[in-house]
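Here the complex is missing a single protein chain, while all its other protein chains stay put.
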Amino acid sequence: QSSITLGGTVDVGVRQVKNGTLGSVSSSVSGANSTSKLVLRGQEDLGAGLSAGFYLDGTIFADSGGTSTPFWDRRSTLSLAHRDGGELRLGRDWVPTHLVWSAADPFATLGIAGANTFRSTQSRAIGQAFGSTAAALAQSPTLRVANVVEYFLPSGLAGFSGALMASAGEGGSAGTGSTRGDGWRLGWTDGRLNLGAAQFSTRNANGGQDFKDQTWGASWDFGWVRASAGQRRWVYGSDRTTNTLVAAVIPAGPGVVKLSHLRANQQGASAALSANDASLTGAGYVCNLSRRSALYAHLARLKNQGGATFTIAGGAATSALPTAPNYFGGQSSTAFELGLRHDF
Amino acid sequence: QSSITLGGTVDVGVRQVKNGTLGSVSSSVSGANSTSKLVLRGQEDLGAGLSAGFYLDGTIFADSGGTSTPFWDRRSTLSLAHRDGGELRLGRDWVPTHLVWSAADPFATLGIAGANTFRSTQSRAIGQAFGSTAAALAQSPTLRVANVVEYFLPSGLAGFSGALMASAGEGGSAGTGSTRGDGWRLGWTDGRLNLGAAQFSTRNANGGQDFKDQTWGASWDFGWVRASAGQRRWVYGSDRTTNTLVAAVIPAGPGVVKLSHLRANQQGASAALSANDASLTGAGYVCNLSRRSALYAHLARLKNQGGATFTIAGGAATSALPTAPNYFGGQSSTAFELGLRHDF
Partner (left out) sequence: QSSITLGGTVDVGVRQVKNGTLGSVSSSVSGANSTSKLVLRGQEDLGAGLSAGFYLDGTIFADSGGTSTPFWDRRSTLSLAHRDGGELRLGRDWVPTHLVWSAADPFATLGIAGANTFRSTQSRAIGQAFGSTAAALAQSPTLRVANVVEYFLPSGLAGFSGALMASAGEGGSAGTGSTRGDGWRLGWTDGRLNLGAAQFSTRNANGGQDFKDQTWGASWDFGWVRASAGQRRWVYGSDRTTNTLVAAVIPAGPGVVKLSHLRANQQGASAALSANDASLTGAGYVCNLSRRSALYAHLARLKNQGGATFTIAGGAATSALPTAPNYFGGQSSTAFELGLRHDF
């Protein structure tokens, strides 16, 4: 007995971002509520509690018709699982730290208020460990990682869940996508309280030095509000960015109100670098049209401190160079987006 | 209640193109009768006359196994529709001018006799507005455009149909695919007579100047023949190309005979540029093997006037440089193709 499922999401909206004194830019965006994606997955029951399964999941940039490189960038895995023994999984998958972090964020790290806004080469630990290009950021194991072997605990362990992960460097370097790393995740829930912690260490970042990605997250469902908090640290030598998140989701009418506040505290080799902090405050409403379709609206405001030049994606081009006409150090980015999401 | 459909077309054939004195080239071609494509689409009934729907449609180059960039190049849209209120659509879609133009062409703008043969950077208004490279032509909003918001009139308006479209430039330039534009389409039919008109204006073409794409088309179904005519103009500063089409589709045996004549009248800054006109005459027969499969054969002849160097795709490389050994000014291109089309 087996099944194969083709599904996914198309989520498109419009966004306006105002980058300080540099003016506003309007754009069309994909995946601000749920990543636009194509998913093909299946499972086969092998008998005796064993099963085999595959999962292919790739981003669609639905505003422009594009797809990602690699095509199945979100997940491409093959699993052999046993009911009582757990799951062995091979391929490309989320890093465990992201899973804990995203679970604590009402915005699931997406859109203008998402808690991955400081996952940027402006976060010095990331930029120093993997390189300062957009390609290096995309390849860095702060979201997903290729060439992994994973083990997942079985379900039914008194609310505990957990995983181990190791990735093969294949003789390459982490900044070009050949991550040699290892990590773990541990979680517990009683249905209302959720606790999670995870770590992923990259052993072949620039200079062969370790890069550490550490996260904890917690949420409490009080019925009228689901409150959550979490912290994620990126550590590389003397550079460190600590993201701290507090958030709430409040059921209201046919949907939910989302509120979040995120702060990035940077520490570096000098007092000036350590002053490059920033915060992001977000609010949104998701109006469910059905279980699969929703309208949403988000508001967000990002404030840089010191010489920090973080931005909300989609605005005018900025520079970190103090003499540049579009220098953005210490400025603020504000944004609004409105969209429609449909799962299929 | 909802549905999801995976479908498409595979259409492959062989072609021979003779470019004047430069000899003949044989090739394998994809999509000469109907574009080879993969389509994934679905719809969800939201109740109260509302529905949500998505549409992903990407070209396949079935002769070589390739796909397009972006992958879902033909259409990638998300819609929220109301039975009486019309449809709001977001994403990447056809420009309205193409829809009117293609409806008037028996060859649906495809293959050696298709009415998009002069949609080329050789058409000066296009080349000047977007740049003279193949990439600029592909990005130009003369076929499809990304980052759009559209509104479509509901059906049932006494035969009238219509749409409004606007696209976000996102701070970029039209020649690189960031089109800031707006357009409309209006149509009317009584079942036998079809009338349509459309316009799409690009506001950020080269030099920030407007590029205008204007079309009208009409067809009359007399039973024994469906006659059609149309005109499409590309206007940019003093450059203008006017495509004029007359065509007929005649049912015959298990299929249809197709006939068309297309003329491109160019006007430019000088008499020499204004003399660069061209015409294309095409004929074909499509033999239906079933509702989904067909064999087809097309013949076409393109004649350049003045220094015009248009060609039918698939022939020997030509040059617009009078001193080049393969200079093609004023020469003719003749072609034949034979293929098989299968919708799935």
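Residue numbering begins at 1 within each chain, and the chains themselves are lettered A and B in the order written.
The definition used in the following text is that a residue touches a chain if its C-beta (ideal position, glycine included) is under 8 Å from a C-beta of that chain, and two chains touch if they have at least 3 such contacts.
Note that the structure is a prediction, hence the values are computed from the model and not measured.
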Absent-chain contact - pick from B:21, B:64, B:176 or B:209: B:64
Touch criterion as defined above, residue of A:149, A:186 or A:338 at the omitted chain: A:149
For chain B, residues in touch with the removed chain: 6-7, 10-14, 25-28, 38, 60-67, 71, 289-290, 292-293, 295, 314, 316-317, 339-340, 342, 344
Residues from chain A at the interface with the omitted partner, ascending: 2, 4, 6, 40, 42, 44, 46-47, 50, 52-54, 56, 58, 69-78, 80, 88, 90-92, 146-149, 167-168, 170-171, 177
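Quick note on the criterion: only the chains that are shown with their structure count from here on.
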Whole-Å separation of chain centres (CA-atom averages), chain A against chain B: 40
